[in-house]
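All remarks here apply to the structure that follows.
All protein chains but one are shown at their positions in the complex.
Per-chain numbering from 1; labels A and B assigned in written order.
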Amino acid sequence: MWALLWKDVLLEIRTKERVSSLFVLALLIVLIFVVALGPEQVQGPEIGAAVLWITLVFSGMLGLQRAFLIEQERGCFSGLLLCPIEPGTLFLAKLVGNILFLMLVESVAAPVTLVLLKLPWSWSLLALPLVLFLGIVGFSALGTLFAALTVRTRAREILLPVMLLPLLIPLLIAAVHVTSAMLAGMVWTGVWLRVLLAFDVIFVVTGWLIFPQVVQE
Amino acid sequence: MKQGAVFMDRVLPWLTCGLMLIALAFVFLYVPNERIQGPAQRIFYFHLPAAWNTFLGFFIVAGASAAFLWQGDRFSDLLAQAAAEVGMVFCTMVIITGSIWARPIWGVWWTWDPRLTMVVILWMIYAAYILLRVLAGDNELIARYAAVLGIVGVLDIPLLYIAVKLWRGIHPKVERMAPEMIWTLLVCSAAFLCLFAWLIWLRLRSLILRDEVAALRRQVVAVS
Partner (left out) sequence: MSWVIEAENLTKTFAWVPVLNQVSCQIAAGEVVGVFGPNGAGKTTFLRVLATLLRPSTGKLTLFGASPQEAHVRRRLGFLGHESFLYPDLTPIENLTFYGRAYTVPDMQTRIATVLRQVGLQQWGNTVVRTFSRGMEQRLALARVLLHEPDLLLLDEPYTGLDAQGVAILQSALAHMKAQGKTIILTTHDFAFGLELCTRALIVDRGRIAWESDGHVPSVQEFIARYHSTILHSAFRIPHS
């Protein structure tokens, strides 16, 4: 698994395409929000949380597909399947890679978004990375699974969002609620954190179990 | 299997028609008006059974998908596909009847009531499933992918249920139903369940026939 992760990180360092394009895209989405709604409207914790998560979901979706597109170019995915690695491990390696890259993007994009939306500082923001992390884990778990499937189909650009977005709604509702509470200065929002956590656990395990059933053609 | 097919072909259509007529009679002639909502509430007897079938559809899709993933038989795959398509029809029905019901009661065609929201999201998942089948073409790989979507979809339901409920606050709808209402609901549910099973059967049959036609066509091409 570490070999796989090392390879993905090395490729990313070499090309820098994933992190940089995701970052630019994330900022662009924020910009479009501000332009479309007007800077006066895009304010306050609720809108802030919404913008943060919409940005993450839509830019993240591209990153998910990149993770498998790099395996497609010279048939490398077949090479991976040939290796004496459990397919479940393959899933976990890709998942950890996606989480890593998304966290990296958000570590810059999230503070920039908060500044652009003029959200006030509060100590509860220190818990924001944790919420982002929980959300990203759930997003990546389902996303990695479905990106692996759609990358080998026709119409993959349409199919990934169409399949992924409805399933992500519970995660999104929970994440936005926790985040907006946090931006408003509160920290503990127990029920929603539990929903987030449940989503993460259920779909990481599901992905790990189901992935071996679908990787082979 | 053979007897089952005879039942599905000969008995089920008549059973469905009969039950549907009885259900209509119950809804329009037997059951009394609801105290507050008046006659508009009668749509409830179609709305709720349709909603149950929507959920049932999800579970059939997931069950058949799991069977297909682990056993790889074409029948399970076709059953999942048929159940998804029929499930989506019922889901659409829930949305439409819900909308018609909402108009006189709440004064709007649509409201983000947790249950309505949930049904719309389920509709989206059904739509994704069918789109995948349509856009990506019919082959073994797509069948497996659709199976994954079917299974993940059903796992999503409880989370979705909790999230949507919490999102909109909990609206307790404690309705003490009169015995006439319960009877009507039961009859309607039975009728809708039969309709659901029959539709799935018809769709399944047509999918199996389509497979056979394709196989025959290949033989013809191979010979000529």
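Basically, a contact is a pair of C-beta atoms (placed from the backbone, for glycine too) under 8 Å apart; a residue touches a chain by one contact, two chains touch by 3 or more.
It should be emphasised that the depicted structure is a prediction, and the values quoted were computed from it without experimental measurement.
Contact with the omitted chain, checked across A:70, A:95, A:131 or A:162, is made by A:70. The chain that is not drawn here is touched, among residues A:31, A:83, A:115 or A:209, by A:83. As for the chain not pictured, it touches chain B at residues 72, 74, 137-140, 211, 214-215, 218.
Chain A residues in contact with the hidden partner, per the touch definition given at the top, are 2-4, 6-7, 10-11, 14-15, 70, 73-76, 78-86, 216-217.
Note that in this section only the chains that are shown with their structure count from here on.
Per-chain CA centroids place chain A at a distance of 32 Å from chain B. Residues of chain B that touch chain A in their complex: 69-70, 121, 124-125, 127-128, 131-132, 135-137, 140-142, 144-145, 148-149, 151-153, 155-156, 159-160, 162-164, 166-167. The residues of chain A lying in touch with chain B in their complex are 142, 145-146, 149-150, 152-155, 158-159, 162-163, 165-167, 169-171, 173-174, 177, 191-192, 195, 198-199, 202-203, 206, 210, 213-214, 217.
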